[in-house]
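For this depiction, one protein chain was excluded, whereas all remaining protein chains were kept in their positions.
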Amino acid sequence: MDFSIPELAVDILLNLLNIGILFVIVKLLVYKPVKKFLSDRNQKIKNEIEEARKLQDSANETLSKKNELIEEGRAKGEAAASEMYKKAQEKSDAIIKKAKSDAEKIIAKANAEADTRKQEIIKSSRNEIADLSIEIAEKILEREVSKEDNRRIADEFFNEV
Amino acid sequence: MYNYMPEGISAFLKKRLDEHTVSTIKYDYGTVTKTGDGVARISNLPKCKYGELLRFENDVYGMALDLEEDRIGAVILDTSDTVYENSTVIGTGEVAETPVGNSLLGRVIDPIGRPLDGRFLIPEEYYPCERHAPKIIERRPIDTPLQTGILAIDSMIPIGRGQRELIIGDRQTGKTSIAIDTILNQKNSDVICVYCCIGQKASSISGLVETLRDKGALPYTVVVAATASDSPAMQYLAPFTAASISEWFMEKGKDVLVVYDDLSKHAVAYRTMSLLLMRPPGREAYPGDIFYLHSRLLERSACMSEACAGGSVTALPIIETMAGNISAYIPTNVISITDGQIYLEEELFHSGIRPAVNTGLSVSRVGRAAQCGAMKRVSGTLRIELSKFREMAVFARFGSDVDSSTAKLLKKGQILTELFKQKKASPFTVFEETVILLAYKCDVFDDIEIKRLNDFTQKLFAFLKKSYSVLASSINQSGDLSDDDEAELKKAFSIFKGSYHE
Partner (left out) sequence: MKIIITVPDNSYEDFYDDICSGFKKKYGNDTEFLKRTSNSLIGGFSAEVNGTVYDTSVRAKLNEIKKAIKG
């Protein structure tokens, strides 16, 4: 076979041109989409990792909030229980105090009434004794007043007037 | 006090017998010629004095009020109808008297001194019901406040010890409540109270006595009661009895508060008596001396000088008006006698402002001399502010736009009106009144909602009583507010306000 050098050169050139065209075609049709596909996939994975992390954080937060609420609820319950106990104690103290003061009032009233009763008895006894004494005096004097007594009374009166 | 053994009784009687001397018995007598409607006409008692007590048969007493040439007109003090024509009447030579003394404290008595509360009364002394008022030289100017515990009154219409302050208003406007609240507020002071009921229902009087008893006011109060079923003569005598009882305490150097509830019914009872005694009727059928009736009663309230024991009698007469007409006969009479009036309006009462005091028409002629130092400091411009608020409130009602200064005036006026509302039977102490007014002056209430004001003030009192109790008791006792106290209170306000939550 006789190849001349110029035909070889043209061959090489044509091959190079082929390679070049192939290179361009591959770059356009294969390299870019594949690169895009890979970068998309990369991004997707990154996003999923990020989301998972966020979910994890949010789950942690919810858990800690829940714990907090439980703690708060327990504390409130204890406080309410002790408050109620204190109120009940105060109320029972107030009831006892009122009962005591009511009892004292009743006793004082009863004493005052007894005092009144005693005074009434004294006064009515005095009146009865006075009435009785005067009646006795009348009965005696009815019989005993004499002529001399009458004259003496009249004389005293006229001397005074 | 009493010896219960029989020896005690007979020794007592023997002592009385020894003290008695037998002398000629001489008395004037007359005969009843005509009787009816509680009035008896008597002939033949030539030496009868005006106002003398006459004894009819069956131990019924009357008072000679009409002395004519040939006959006497007497009003019968009891309501019994056992005075008969041609019966004998004996002149006792004495005028109507009332028991007086410390033994009356806590008791309810009728105008001639008989106890109405079921217990015995052993009086120390007797005073005549009609007495001369203290002379000019025996008096001194009023300088001590009488705390009513009602903010509206103590700040703008202050009452002094020895003053006569009329409480005037329509029916059911809270006149008796103001008087009772004043009595209740004297619990921690040395003031003795005398409450005179004239012509009221027995059920109301009983309710009143129970209120006084429950709130612990009865031990320093005397109640003189002439109910609506008592004769006009008893209703006529009741305020004079109350005046004599208070004069006894005044002459011992004590301060007394006497409430006459009410003088309208007293005037009506006097009119009844005068018409039955055939005295000529004047305006509105009242007798000609109706003014003198009230003026001589109210003149007996005085503030005595140190030489005359330094006591005082403060009078709170109550008059009931019809349809707000304070220019009727009896109200104008009593207004011209007293040293000021507290005017209660029905409209204010029904719109929820209780006590329903109309601060524009109410006045105290004694004024600032009768205020304690703390109140003088904090109540300076209240009346002016309230009157300006009333003027401007008309504009606000029409919804017109107002400038900022007017808006502030309206807001402050609304706050002040709300602060003056007070519950019945809840008097304020001097400290509480000072705190409210100082807080108002320092604009503490300006950003609190009107309907939360009461809650705010109650919590403020609780806070101050807990943390500033020494200051509270010092102001209560001395009645003064120094600059340091004022600064301390202002600091306390800001601390409390910071921590106040609804």
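Every chain is named by a letter (A and B) in the order it is written, and numbering of its residues begins at 1.
Definition applied: a residue touches a chain if its C-beta (ideal position, glycine included) is under 8 Å from a C-beta of that chain, and two chains touch if they have at least 3 such contacts.
Since we're looking at a predicted model, the values are computed, not measured.
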Subunit A residues touching the chain left out here are 126-127, 130-131, 133-134, 137-138, 141-142, 145, 147, 149-151, 153-154, 156-158, 161
Had the left-out chain been drawn, it would touch subunit B at residues 13, 16-17, 19-20, 22, 24-30, 44-47
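Criterion: only the chains that are shown with their structure count from here on.
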What residues of subunit B sit close enough to touch subunit A in their complex?
2, 4, 6, 9-10, 12-13, 24, 118-120
Would you mind writing out the residues of subunit A in touch with subunit B in their complex?
112, 116, 118-120, 122-123, 125-126, 129-130, 133, 157, 160-161
